[in-house]
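Note that one protein chain of the assembly has been removed; the remaining protein chains are unaltered in position.
Let's turn to subunit A:
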Amino acid sequence: MFVARSIAADHKDLIHDVSYDFHGRRMATCSSDQSVKVWDKTESGEWHCTASWKTHSGSVWRVTWAHPEFGQVLASCSFDRTAAVWEEIVGESNDKQRGQSHWIKRTTLVDSRTSVTDVKFAPKHMGLMLTTCSADGVVRIYEAPDVMNLSQWSLQHEISCKLSCSCISWNPSSSRAHPPMIAVGSDDSSVTYTGKVQIYEYSENTRKYAKAETLVTVTDPVHDVAFAPNLGRSFHVLAIATKDVRIFKLIPLRKEISSSTGPTKFEVQIVAQFDNHNSQVWRVSWNITSTLLASSGDDGCVRLWKANYMDNWKCTGILKGDGSPGNGSSGQPGALGTAGGTLAAASQNSLNGTSVGR
């Protein structure tokens, strides 16, 4: 791996989140400077900031893109206790000439009484739905019933998690066999010995979300959760950022006919657990096909994890700062070694551990 390009982000304070759009042609950045910036990639691979605007009156924690089926839509959440939905409109021709685009606020979601810590769009097969979670322990699910009118959002569900919430992740599976499911993580440090990851599942019968599972073994504060793409499997894979990186397998148990109305029960298996970040892990995220998991932690590194074909997980790559603080204008040496094997691409060590089967 190598740094191919460095983009001067020009935020006046810390960046908290960077998010690619569905096709990887645009990205959005958000910062403590209360603004969101949108960047577009040119044919030649350069990134240009095409919009920058003040979005909130507090730090913007997260920014996320809706599926392009719904247009060019962003959602942001902030310490100012709100989440907001933004839509790009095709601007005046002179705007286009200047390479700028217009984003207008379609709605502000003001239901939370505390910092809104995460915002995620639901999988597109559920329609245009937005989920927030907040420090007061409530997960809120909003829906835009008319996808052509993004100024109307109705609060469909409020899930009280009883713990300060830090992160949410939708199960992306669109299989009919899997009802909508969301994992909620909590970084509440005031309560110990409680499972900090809860799984909620939607029931067609009650039309409500009900708790399906609590991962009781995860008792330390959780900072991020991420469901892996389902790949047509019957079970689900969930990555968790807590004091270490953990990967869980959730295997739905066959429903007894008598209790078919209740939420699905799961057999929870831990697949991997890594404490290489030394202390807290803050973010976990899967690549498109979930062959790689990336995590960021207190060691200041991003670590890449990969399973071989026997499902043995292993760290295959580390991204870390070069130790020079502040100015990042230094060159970007492309790291390509010689045939001796020094150039193993980070993602490639995956076959290690196969000796188990030999």
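Here, contacts are C-beta pairs under 8 Å (C-beta built on N, C-alpha and C of every residue); 3 or more make two chains touch, one makes a residue touch a chain; residues count from 1.
Throughout what follows, contacts and distances are computed from a predicted model.
Hidden chain, UniProt protein name from the list "Alkylglycerone-phosphate synthase", "Nuclear pore complex protein Nup85", "Integrator complex subunit 4" or "Symplekin": "Nuclear pore complex protein Nup85". Only one of A:9, A:126 or A:210 touches the absent chain when the whole complex is considered: A:9. The chain not shown here touches subunit A at positions 1-20, 22-25, 27, 29, 31-34, 47, 57-59, 61, 67-72, 79-80, 90, 114-115, 117, 124-125, 135-136, 148, 164-166, 174, 186-190, 221, 223, 229, 231-232, 280, 282-283, 285-289, 291, 294, 296-304, 308-310, 314-332, 334-341, 343-352, 354-355, 357-358.
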